[in-house]
Structure formats: structure tokens, C-alpha cells
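Here it is, the structure, as C-alpha cells.
Of the protein chains in this complex, one is absent; all others appear in place.
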Amino acid sequence: MSAHTMKLVTIIGEALAREPVTRLLREVGAHGYTLSQVEGVGAKGERTAEMAELANIKVEVIVPPAVCELLMERLQKQFFPNYGMIAYETNVRVIRSEKF
Amino acid sequence: MSAHTMKLVTIIGEALAREPVTRLLREVGAHGYTLSQVEGVGAKGERTAEMAELANIKVEVIVPPAVCELLMERLQKQFFPNYGMIAYETNVRVIRSEKF
Partner (left out) sequence: MSAHTMKLVTIIGEALAREPVTRLLREVGAHGYTLSQVEGVGAKGERTAEMAELANIKVEVIVPPAVCELLMERLQKQFFPNYGMIAYETNVRVIRSEKF
């Protein structure tokens, strides 16, 4: 069985970031990703007691470690100043079919 | 790039646990979380052959390790005796924007 240690990057943010985020994924060389709708609930302003509910998108992409670094850096520099967004990475062991 | 090692806690359970779970998240100090609908299929009673399908909620929250411990303990003691539920944690490296 050919398994590969890769990075799973999860990006959660405002739905309006969808188009620029997916363009970024193609630019850094991602071969595919999944998108789903989630309900984001976050602290609004200073007081945690006030929580705002938002329609968010969740993007998940599997990439090699070097692409992960590049992706995280570009998110931090180009996206985070402009969008409400969080991104996190974790290690995964991946198997895939030829045609995925 | 400022990245932080945090815990991603995923809680999957009966939809009716939504309100008490999200209240618990605020109590332990979580600043935000996401909610989504999933279809849960689980062994019903003794026989694995009989599987029940349920509308479940999936809650994902990112917290520091100490908050994760507290959250897992309170789930185990206060929620698991009363709700069909599973929770798991994994390590993630996180970057986020100021306004998320």
C-alpha cells in the first residue's frame, strides 16, 4: 500500500472569501479540495458573551509540507488582514486512487 | 508567521445537545466554534448489524491544551451520562486573523 505523509489544511472563513481562497489554492499547486458550509459562531468585539453567528465556508485541502508552508504564509499575509478567517494544519497519512 | 500549537476538539452527538454543548464551550472560555449537520450511523444496542441513522450535530472548537482538558472532563462527567455523544481531540498548528 502506498501511503504518504501529507498536510491537511483546513480554512474556515467568511463565505465571500470563497473565490479568492480557491484561486490561491490553484496558485500554490493544490490538485483538489473540498468545500462545505458550516455555521461559525465567534466572539464579536471585546466581549465573549456576545456571539455572532455567520454562514462560513470550510475548505479542506491536502498538500505536501512545502506547499502547506507557502499556503499558510500567503493566507497570513494576503487574506487575514482582509477577511475573518482561521486556518490550521495537521499531519495525515494519505492513500488515494489514480483518478481522484 | 505566528503559528500556535493548539487542540482541535470535535464533538459529535444528538442535535438536542446543541444548546447545552455550546453553553459549555462559552463557560470553559472558547472564543468561537463551528457547527455543522452530519448524519450519524451507529450500532444500536448489542448487535452491530442493526444500525440506526440519526441527525447529529458536529461541533469543532480550537482551544489551548489546558482548556481542552477541562472541556473533555466536563463532557465526560456532565454530558456523556445523558447524551449519545463522542468527542475527540487532535493537535493542530493554527494561524488566524485578528478579527476571527
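Here the chain labels run A and B in written order, and each chain numbers its own residues starting at 1.
The rule is simple: contacts are C-beta pairs under 8 Å (C-beta built on N, C-alpha and C of every residue); 3 or more make two chains touch, one makes a residue touch a chain.
This is a predicted model, so every value here is computed, not measured.
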Contact set of subunit B toward the excluded chain (per top definition): 12-13, 36-43, 48-49, 51, 56, 58, 72-73, 75-76, 79-81, 83-90
Touch list for subunit A against the chain that is not drawn: 1-3, 6, 8, 22, 26, 29, 31-36, 60, 62, 90-100
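Methods note: only the chains that are shown with their structure count from here on.
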Subunit A-subunit B separation of Cα centroids, rounded to whole Å: 19
